[in-house]
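For chain A:
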Amino acid sequence: MASLVVEGLYRSFSDEVLAVENVSFEVPDGHIAALIGPSGAGKTSVLRMIAGLDEPNLGDVRLDGHSLRRVKPHRRGIGMMFQELALFPHMNVEDNVMFGLRMAKWPKPARRERAEEMLALVGLTAFATRRVDELSGGERQRVALARALAPQPGLLLLDEPLGAIDEERKRWLRNELRAVLRSVQTTALIVSHDIRDAVAIADDVVVMDAGRVLQSGPLATVVAYPITAEAAAMFGYVTLIAGEVRERGVFEQGVGSLPLPPELRLTGRVRVMAHPSSLRAVPTSAGESSGVTGLVSGTQPDGPTQLLKIMVGTRQLLARWAWEGSAPSTGSQVALAVRSDTLRFYAVSTQPVLSGAS
Partner candidate 1 sequence: MRTIRTLIILVCFASVGLLVLSCGDDDGGQPTLVVLTHSSFDIDRELVARFEQEHHVTVDIRKGGDANEVVNRALLNAGNPEGDVLYGIDNLTLPRTVGKGLFEEYTSTLRDRIPSDVRAGLGDSREVTPIDYGYVALNFDRAKGTAPSRLEDLTNAAWRGKLVVEDPTTSSPGLQFLATTVAQFGETGSYTWKDYWRDLRANDVLVVDGWDAAYNTYFSRNGGDRPVVVSYTTSPAAEVFFSEGKLSEPPTSNVIPAGTKLFRQVEAAGVLRGTKQPELAGQFIDFLLSDDVQAHIPETMFVYPVMPGLATPDWWQWAKVDVQPAALSVDGPTIERWVREWTDIMRR
Partner candidate 2 sequence: MNASWTRRRTTWPWAIPALALLGPFLLWPLGAMVWRAVTPDGSFSLGPLGDVVGDGYYWRRLGFTAGQAAASTALSVLVGLPAAYVFARLRFPLRGFLLALLTVPFVLPTLVVAIAFQQLVGPGGWLNDVLEAMGLDPIRPLGTLGIILAAHVFYNVSIVIRLVAAVWRNLDPRTEEAARLLGAGPLAAFRAVTLPALTPAILSAAALVFTFTFTSFGVVLILGAGNPDLDTLEVVVYRLATRLVDLPAAALVSTIQIGATITALTLYSYFQRGATRSLTLRGERSRRLREAGWGQRLLAFLVVVALGVFIVAPMAALVHSAFTVGASDVATLENFTSLFDDTGRQSFIPPLDAVRWSLTFAAGSAALATVVGLASARAIAYSRGAFGALGDGLLMLPLTVPAVVLGFGYLVTFNRDPYDLRGSLWLVFAAHALVAYPFVVRSVLSTLRAVDPRVPEAARMLGASSWTVWWSVEFPILRRPLLAGALFAFAVSLGEFGATVLLQRREFATLPIAIFDALSKPGEANLGHALAMSTLLMAVTAAAFLLIERLRYRDTTGF
C-alpha cells in the first residue's frame, strides 16, 4: 500500500504535439482511483509513465513520498494489468501468477502458496496448470489480475480492465473486481473510458481530456460538481441553455432563459447544464417550469411514466414525463422542470470559473 502523487507530467510524441500536458493528481493510500476520459485523452500514456515504461519529458511520480524518476520499472513495486493482458503465452496459469514472485526470489513453496491464494481469490483454483491460450476472455482477465496482485505491489495499475468484456458480464465483473481490490486493500489506479466503471469501483476520480486533467477528487464531489463543461458532459450532464448573459439571466433564442445565481459573476456566453436525473418534463402551463422549453420529438413508455425525447434548440435530451394524463404528442411544446441547485453554469471559451452554487 502506498500513496501516489503525480506531479506536472509532460510528454510529447513529436516536437509539436503534446500527448500529456501538466498532469497532476494524487491517490491517497489504499484508495481506488479511476482515471477516465475519452480515448486519446492520454490516460494510457500517464499510466505508462507511472509504471516507468515511458519517460516523461518533465514532471515526477512519487510513491509514498519517494521520487521514482530514476527508478527502473522493475524496481518500482508497481503492478500493472494491461489492456491486452499480456499474459506469457508459453507459461501455464500458475507460472504466470508466480512469475513476479520468482523475480522477487521468493522460495518455491512460498510462491506456490501465494499463487494458490491468488488463484483462489480470483476463483481460478482449478485452472492452475492450464495453458493460458485455452482460457476464455474472462478467465484470462482474472489470471492477469492475479498475476499483477501476487507480488503485493504497493500500487496496482489497471488499463481498461473491462475493455474487452461484453456489456452483460461487465456489470458482474465490476463488482467482482471491486471486491478483489477491496479485499487486498491495495492502492489502485484504473484507466477507463467508461464512467460506469469509475462509479462502480472507484473512491476517487481523475478526469482527463486532450492530454490534460480536467478535474480530480473524491468521486461524489467530482460527479456532483464537474469543474468544466467537458467534465460535466463526461458524467452525462446535458446542456439546457447555451446562450448570452442578459439581466441576471442566461438567455437562448428559441429555448428560453434561466436565472443566473447572484453570486456568479459571469458575462458573455454561458452554458447551463443539468444531470438528467434532476430533469422532468412538464406542461408549459405548469408553474414548475424552469423557463426552458422544447419540442417533443418522440416518446418511450417507461413503466407508468413516459420518457420524452425533447429537442431543445438543436440539442436532443431525454426527460421523464411524470405528469398525470397522457404524454404530449410529437411536435408539441413542453417545459423542463429542474431543481435550481442542481444547475451548473460554465463560461464558454474562456477558462472555467466556477461550478454551480452550493
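One rule holds for everything that comes next: a contact is a pair of C-beta atoms (placed from the backbone, for glycine too) under 8 Å apart; a residue touches a chain by one contact, two chains touch by 3 or more; residues count from 1.
How were these candidates chosen? In short, all candidates are chains of the complex that A comes from, given by their letters.
What you see is a predicted model, and the numbers here were worked out from it, not measured in a lab.
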Identity of the candidate that touches chain A (this complex; choices 1 or 2): 2
Residue numbers on chain A that touch candidate 2, as the complex places them: 13-14, 51-53, 55, 72-76, 78-80, 82, 84, 86-90, 99-100, 103-104, 147-148, 151
